[in-house]
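Incomplete set of chains, arranged as in the complex.
Each chain carries a letter (A and B) given by its place in the written order, and its residues are counted from 1.
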Amino acid sequence: MTVCSRNSGESRLERGRRALAEIDGHAGEAVVAALADIAPDFATYLIEFPFGDIYARPGLDLRAREIATIAALTAMGNAAPQLKIHVQAGLNVGLSRAEITEVIMQMAVYAGFPAALNGLFAAKAVFDACPTRGESQPV
Amino acid sequence: MTVCSRNSGESRLERGRRALAEIDGHAGEAVVAALADIAPDFATYLIEFPFGDIYARPGLDLRAREIATIAALTAMGNAAPQLKIHVQAGLNVGLSRAEITEVIMQMAVYAGFPAALNGLFAAKAVFDACPTRGESQPV
């Protein structure tokens, strides 16, 4: 699955909004809303560059992109709110809980056990909050 | 593709050696050899835990595992030798150069442009060194 079809008449902002809605759902909208009174331009950049430019590119499907993002945020270990959003995003684009858990566990090898543990507990918080999502896909 | 079939009679070390050979090829063997006179036990742990335990797990195929590793090592930005080994490993398990490049580019969003740039140049060094590998797979 990539971000639907690209429409050549669509602006970066429009394409980004579509990708953000598809990937992050309400959590993405909440971040954009929270930026409104401190840095509204930054909300625009956030929609345009990561979502309008990067996630909308055709060369890698959204499952693979979310695997990459969950891995990176777990390994960096300093962005728990964003990791939670992308655990949910991973479920949204079709990763199973088991697959997300595998990605995070693997980070123990590259970033150490504390990073992996904190990543697993972040994932658990997301899984517990939406008990029926993400398990319709067979692993 | 996962690490072939798991053989229940196989030890972690044997399974790890098989996974290491399949994924990292000669580069993995070179790391193990380089450890021989400073920390030979560490070479054993490196084979057993990352490769015998983690990469050999069935829940995620090796293409997905290398996407996760390339993403994390790019984002962390402090492990250039290991990133190069895993760019090659990504090619070995069936990722195309274009897919690897997509993963690294995406890291600009999560770890900044310098991390992505240094990752791209590491990948380029690997691609240039083995000009005919990794492009037989369609993107």
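Methods note: a residue touches a chain if its C-beta (ideal position, glycine included) is under 8 Å from a C-beta of that chain, and two chains touch if they have at least 3 such contacts.
Small disclaimer: the values here were computed from a predicted structure and weren't measured.
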item: Number of identical chains forming the whole complex, with 2 shown; value: 6
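Basically, only the chains that are shown with their structure count from here on.
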item: Cα superposition of chain A on its sequence copy chain B - rotation in ° rounded to nearest 5; value: 180
item: Rounded Å distance between chain A and chain B, as computed from the means of their C-alpha atoms; value: 23
item: Chain A to chain B touching residues, read off their complex; value: 49-50, 54-55, 57, 59-60, 64-65, 67-76, 79, 82, 98-99, 101-103, 105-111, 139
